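The complex is shown incomplete by one protein chain, all other protein chains being positioned as in the whole.
Presenting subunit A:
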Amino acid sequence: MLFYIFAVLAILSAGYMVLTRNLLYAGFSLLITLLSVAGIYVLLFADFVAVVQLMVYVGGVLVLILFGIMLSSRVRDKSVLSESGNKVWGTLVGGLILMGLCYTILHANISALPWLQTTELNVLGLQKSTVQSIGIKLMTDVVVPFELASLLLLIALMGAAYIATDKPKA
């Protein structure tokens, strides 16, 4: 089934992102993880979110991260490496969090929740895409967070440009 292929691909490339020491390999394996997550979004009937994931994450954030790798490391003669420290504590904390989450998920009996059982799984019905309903929602119910998001993006852009510029030494 397609979901399990995407899931295995996402987990493998995310694990490779942690294990590898080469920064560029880590960036590109993060790209594979984000693409697999976008594929899973399509399988979960969230086509608009998948497209946004492709455009914002793969097209924007990952290019920013690659720029950051290129600009924040000396790329002269050797490949860009990143040592890792705190291996014992990191593995311990990560493994404990994973075990706790898995225990909770497997024992919570989520599928028996009443509001999950009363709903139809075929959510869209005749409608084939969520784009129109998300657009209507964005312009009616959540129009204030939508405008706040635009304001946040403007502030982040101006702040990033201000921080990254060379200031004269005072």
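Brief remarks follow.
By definition in this document, a residue touches a chain if its C-beta (ideal position, glycine included) is under 8 Å from a C-beta of that chain, and two chains touch if they have at least 3 such contacts; residues count from 1.
Heads up, the rule we're going with is that contacts and distances are computed from a predicted model.
Hidden chain, UniProt protein name from the list "MbnP family protein", "NADH-quinone oxidoreductase subunit K", "CoA transferase subunit A" or "Metal-dependent hydrolase": "NADH-quinone oxidoreductase subunit K".
Considering the complete assembly, subunit A touches the hidden chain via residues 1, 3-4, 7, 10-11, 14-15, 17-18, 23, 26-27, 30, 33-34, 37, 40-41, 43-46, 48-49, 52-53, 56-57, 60-61, 64-65, 67-69, 71-73, 82-87, 89-91, 93-95, 97-98, 101-102, 105-106, 110-111, 115-116, 119-121, 123-125, 130, 133-134, 137-138, 142, 145, 149, 152-153, 155-157, 159-161, 163-164, 166.
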